[in-house]
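Worksheet for the structure shown next.
Only one protein chain is missing; all other protein chains are in place.
We call the chains A and B, going by the order they appear; numbering starts again at 1 in every chain.
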Amino acid sequence: MAAKSWREVPIGGLITAPGNSLEYATGDWRSFRPIWDESLCTNCKVCWAYCPDGAIRLDNGEVSGINLTYCKGCGICASECPQKAIRMIEEAQAREMA
Amino acid sequence: MVLNLEQISTEPDLLASGHRLCAGCSESIVVRQVLHAVGTPVVVATSTGCLEVTTTPYPHSAWRVPWIHSAFENASSTISGVETMYRALVKRGKIKDVGMKFVVFAGDGATYDIGLQFISGAMERGHKFLYVCLNNEAYMNTGIQRSSATPFGAWTTTSPVGEAKAGKTEARKDVTAIFAAHDIPYVAQAAPHAWKDLMSKVQKAIAADGPSFINVLIPCQRGWRYPQDQTIAMSRLAVDTCVWSLYEVIDGKWIINYHPEPRKPVIEWFKSQGRFQHLVRPENSHLVEEFQGMVDRHWKRLLDRERCSA
Partner (left out) sequence: MVLKQVKGKAVALEGDRAVAEAMRQMNPDVVAAYPITPQTEIVMRFSEFVASGQVDTEFIPVESEHASMSACIGASAAGGRVQTATAGAGLALMWEVIWVASGTRLPIVMHVVNRSLSAPLNIHCDHSDSIGMRDAGWVQLYDEDVQEAYDNAIQCVRIAEHPDVMLPTIHALDGFVLGHNVERLEVLPDEAVREFIGEYQPRYPLLDVNHPVTYGPMDLQDYFFEHKRQQAEAMVNAMDVVPMIGEEFGKLTGRHYGLMEGYRLEDADYALVLMGSSVGTARTAVDIMREEGVKAGLLKIRCFRPFPAAEVARAIGNKKVIAVMDRSLSFGAQVNPLCLEVVAALYTHGYTPKLINYVFGLGGRDTIPQHICGVYRELIEIDKTGVVEPALRFLGVRD
């Protein structure tokens, strides 16, 4: 995205597009990737409550996976899941597998 | 609002993804939880600090709600102005009364130190707003410098460990008690692992007819030096050692929400984080004892307050 001139942006540094941080893919930061095992998941949503990046995907109220565009790979979900349904593997390894 | 994750998770996050907080940071965990508990309509003010710079790097903003930052120490004054303008415009019939809520997020630096006067003033004037202190126990955004919230003995870059001194030499300030002394309707302490407790406190605070204050412990993997996936575990350990306590002060009545059984010794707390590693050495055992004494005294004082105000 080309940077705009002073005539093209709102005055005072105002940001008028709420939530446009979605344009920035923090998933690029990962060194570790969470792998979610659906068969072990009970949909308790504790992972959703503790994810710093809101990267636990929910579809129709059910956990459906991890949003890898934003997941920074902190591993809190894996650490907290009561069913041990999430494990962390190295991002490099995960990319090889893909 | 019913406090179960089934219900809560049906609402969208008011803090969007794409913010630049460290992996494993509990600031956004808490902000997500708080905003789910508050709901809309809400105006949020934030002090300069980790949250502010990482959620609004121009031209991006992670805030899906109206949000303002003006400076470091003055989020409470800024929100006082917003809240007052809301009342003024509603009174004059220029806007409708939609039950607007006002929330401040500010770090311990902004709250305990540079902003103390401003919060005190806002509370004395009785503005209806919730002040959430995101307490990671140091000036983290500028590179881990000590604040008056930093615990005794902790390493920070301005209370480093060396031959002459072993970490912070001062005990930390009890700011929650200071704001309880302002006789505002609701004051509490919370922590991110206890999401239900935190969210129920937020609801009580926001329903209060006047200022409210919640001090939330924010484990910080960078500043405290622990593995980034242990943030929630750290929060649990803090309350189990009584290094942090979960309590409320509702109209002057002190209520402890969690009594750890058994209480873990503070050495467990020190062993878990790099910022306390020097205290684990045998030659510093007297400092561990001193700190244990402080924790014990503070816990006893809390128990006494609960008993006296029952």
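FYI, contacts are C-beta pairs under 8 Å (C-beta built on N, C-alpha and C of every residue); 3 or more make two chains touch, one makes a residue touch a chain.
Remember, predicted model here, so these are calculated numbers, not experimental data.
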item: Contact partner of the left-out chain, one of B:A71, B:A208 or B:L303; value: B:A71
item: Sole residue of B:S28, B:T56 or B:T150 that reaches the chain not shown, by the stated touch rule; value: B:T56
item: Hidden partner chain, residues of subunit A it touches; value: 3-6, 9-16, 18
item: Interface residues of subunit B (partner: the chain not displayed); value: 40-43, 45, 52-53, 56-59, 61, 63-71, 73-74, 77-89, 91-92, 94-95, 98, 100, 117-118, 120-121, 124-125
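Just so we're on the same page, only the chains that are shown with their structure count from here on.
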item: Chain centre separation (subunit A, subunit B; CA means) in Å; value: 24
item: Of all residues in subunit A, those that touch subunit B in their complex; value: 9, 13, 15, 17-26, 29-30, 44-46, 48-55, 58, 61, 67, 69-70, 72-76, 78-80, 88
item: In the complex with subunit A, residue positions of subunit B that touch it; value: 5-6, 8-10, 13, 15-29, 32-33, 55-56, 58-65, 192, 195, 221, 227-233
